[in-house]
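Got a structure here, written out as structure tokens. Questions coming.
The other protein chains are all here in position, but one chain of the complex has been omitted.
Chain naming follows the written order as A, B and C, and within any one chain the residues start at number 1.
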Amino acid sequence: MPASSTHRPPVNRDVPLVRRQALEGPYVLLTFRHPEVAAGARAGQFVMIKANTVSDPILRRPFSVMRVDPSEGAFTLFLKIVGPGSHALAELRTGEEAGCLGPLGQPFTAPPEDQEAVFVAGGYGIAPFVLFGEELGRAGRRARAFYGGRTAADLQLCDAFDGLGVPLVCATDDGSFGHRGRVTEAVAAHLDTRPGPVTLYGCGPDAMLHAVARLAERRGVPAQVSVDPWMGCGLGTCLGCVVPIRRPGEARPKYHCACTEGPVFDARDVVWP
Amino acid sequence: MPASSTHRPPVNRDVPLVRRQALEGPYVLLTFRHPEVAAGARAGQFVMIKANTVSDPILRRPFSVMRVDPSEGAFTLFLKIVGPGSHALAELRTGEEAGCLGPLGQPFTAPPEDQEAVFVAGGYGIAPFVLFGEELGRAGRRARAFYGGRTAADLQLCDAFDGLGVPLVCATDDGSFGHRGRVTEAVAAHLDTRPGPVTLYGCGPDAMLHAVARLAERRGVPAQVSVDPWMGCGLGTCLGCVVPIRRPGEARPKYHCACTEGPVFDARDVVWP
Amino acid sequence: MRLGVELGGLRLKNPLIAASGTFGYGVEYEGILDLSLLGGVVSKGLYLEPRDGCPVPRIVETPSGLLNAIGLQGIGIRAFVRDVLPRLARYETALIVNVCGDTVEEYAEVARIADVPGVAALEVNISCPNVKKGGIAFGGDPRMTHEVVSAVRKATRLPVIPKLSPNVTDVSVFARVCEEAGADALSCINTLLGLAIDVERRVPRLAFGTGGLSGPAIRPIAVRMAWQAARAVRIPVIGIGGITSTEDALEFLVAGCRAVQVGTANFVDPGIYARILAGFESYLQRHRLESIGEVVGSLRFPDGEAPGGPGA
Partner (left out) sequence: MRLGVELGGLRLKNPLIAASGTFGYGVEYEGILDLSLLGGVVSKGLYLEPRDGCPVPRIVETPSGLLNAIGLQGIGIRAFVRDVLPRLARYETALIVNVCGDTVEEYAEVARIADVPGVAALEVNISCPNVKKGGIAFGGDPRMTHEVVSAVRKATRLPVIPKLSPNVTDVSVFARVCEEAGADALSCINTLLGLAIDVERRVPRLAFGTGGLSGPAIRPIAVRMAWQAARAVRIPVIGIGGITSTEDALEFLVAGCRAVQVGTANFVDPGIYARILAGFESYLQRHRLESIGEVVGSLRFPDGEAPGGPGA
């Protein structure tokens, strides 16, 4: 992983909500003012954020940076409401503040110049790829996205790659939108077309990440995955977010902090459950 | 105190917010649907209510019923935002629900037919007198209200008695509205005019209630006060809300629950700190 | 019998009991909920004589918790038997008397007076942190615990259920002492001793000074202690501490408790019993279980002896 991102230390701020766009179902887009995140966040990095000061629940929550607007000094999250932390964020009114620390973690590493980046996203795992698509576009690299969910309603960001030149393939378990079946099946079908050298990038539920890792191994392609463990601090101090990682040449796995050494890891190094 | 109110047992319900009217500063009017409170609450009674299910803070809060609309099946609270419980209620959006138990407690007792009811309200203590004014008006009794606060902004319900035939005198500590000084000084001035037989009714901060009690004793007039202790349950089971009361003929004070035996007590019986 | 449980000679229609001091004498909830919904009701703590309790403030909130020093204000056992019991007779729920005393003799005497038809069991309160005599002074000392429980045991034919204090190093020691002294079941736990300070006035926020902490804040501690107690003895354990939902109640059952008590949550929502009972039903269905008894003690604990285990 590049150490470059660590050159911009995270900044802790109270961040006002500047825009709120409700999507279908439990999804919402939230834009907060945070100049340092807006200027420095790279795809795969995240923030730790909490909407209020009540102590139940107590901790901030990790969310990937989906988009940045350095001129406005703001960044956007794509948020799925699943529990109290995400609910409280989604309930914020414009102008109200949240406590926020970021940017955090190691970003995705761009593929070598001749390769195509293949995004594999499950559910809210699409978020970092919106930023990644923009970054790669600016760098003149090719990218392609596969976006899966249980049902059509889970695919709320299908238009996020419009204008970025990133072809998008959707898949739903129930076939209500795009391919019927797992998103990784659609990726496998793409690899079957012998598209030339690719790097896979995965972000989504553990089971999907594991499937991406297996696919990459079978096809002999490199893969980076953004893991999704519980996080307490985002700074490597609570040691709650550790993932067993076995780096090449190491005899046994060691715990690595997903918040500082990840969330993006080389898929081969992750020891899957 | 009349036992009649206890004939309508309190009902525990999730109550949707049907209307919300922000007033100046930390004050707001909230109307909730609760048919039994709307049909049964009498002036001086209250509800225990909480806006959400988070456990910090854990308890419901007591608020006086300010107005009822039996046809709509709804009641209205006059709420001052002072801490997390009142804040969460004030943040509710229309349609959202709160947990609510009521009506609770013993109401004010109307004065004998020939007497004038004199309301002495401090701050949010005005709330029960709005309902009381309506009740007495329907019963053809005379009433008069004195409404005090620290400054003009604390007197948000000056129009509540319009059309009820209840003359209103306001007082502020800083003289920014109405008489300058304590509201009880204005009441004393009224008694100096020898208005005939009156009963005093007090609701407000402890210091004001104590002043009402002293005034009543000096002038030899009856007084009822609605006390304002911490409440945990509203049902006489937590024993957190007790007030030392010495009834006539009793040698020493005994603890009485403000929630079931009050909040309205005969001012002579209350043992002031 | 899907939800029914058996508790040291006591049959409950379901494992939900209202905890002492948080449900008055039961009669306060008449008209608000159907008392026959409950497996049982434990009375407010009762001494031989009526008591005034502590001055106010008696309750203050702390994060997800309630700190109280009521000081066992109450009507006394005789008034309970005379005035309250008859009013409760028509409900199908087990009435349990919470027995208090300043001395061992007082515990025994209260137990004798409480041994009347209509009373289903005695809970022995050796764990109240808010009294200067008795209470926690007994429940924090294994020898005194044995003495009080034995004395109550001799004074009654009713099931005897000591209520354990959490303010001890090893709750399993006390659980075993109670079992040896003839207890039929255990209630676990009472409140944790706490102190909250008004820093502006630099006095305790409670008039009494210290108080007992209850509510969701203490649940992880209570579940741990109930689990330790249940592993230490053969008699059934009733779990108590911070229950506000079906899931919370199930934590205690899975940990090994045969029944649970709901305390502070009674103040927050009197509708809690109906809510939890409905939740039990759907849990049993979802997990394809015949009865709630199958849940009891079903916890699969990770390998190895945990440091918090009774052996620690």
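Everything below uses one rule, namely that a contact is a pair of C-beta atoms (placed from the backbone, for glycine too) under 8 Å apart; a residue touches a chain by one contact, two chains touch by 3 or more.
Fair warning: this is a prediction, and the values are worked out from it, not measured in the lab.
When the full complex is examined, the chain removed from view is found to touch A, B, C. Considering A:Ile126, A:Ala160 or A:Val242, the position touching the chain not shown turns out to be A:Val242 (whole complex). Touching the chain that is not shown, out of C:Ala94, C:Val119, C:Ile189 or C:Ala255: C:Ala255 (per the contact rule at the top).
When the missing chain is restored to the complex, the residue among C:Ile189, C:Ile218 or C:Ile238 that touches it is C:Ile218. For subunit C, the residues touching the chain absent from view are 62-65, 67, 129-132, 135-137, 140, 167-170, 192-197, 199, 202-204, 207-211, 213, 215-221, 223-224, 227, 242, 247, 250-251, 254-255, 283, 295, 298-302, 304-308, 312. For subunit A, the residues touching the absent chain in the complete assembly are 9-12, 50, 55-60, 99, 101, 229-230, 232-233, 235-243, 254-255, 260. Interface residues of subunit B facing the missing partner chain: 55-56.
Convention: only the chains that are shown with their structure count from here on.
Touching subunit A and subunit C at once are the following chains: B. Taking the mean of each chain's C-alpha atoms, the chain closest to the overall C-alpha centroid is C. Most remote from subunit C, judged by the distance between CA-atom centroids, is A. With centres defined as mean CA coordinates, subunit C is found 47 Å away from subunit A. The geometric centre of subunit B is 36 Å away from that of subunit C, both derived from CA atoms. Rounded to a whole number, the gap between the C-alpha centres of subunit A and subunit B is 54 angstrom. For subunit A, the set of residues touching two or more other chains reads 55-56. In subunit C, the positions touching at least two other chains are 63-64, 216.
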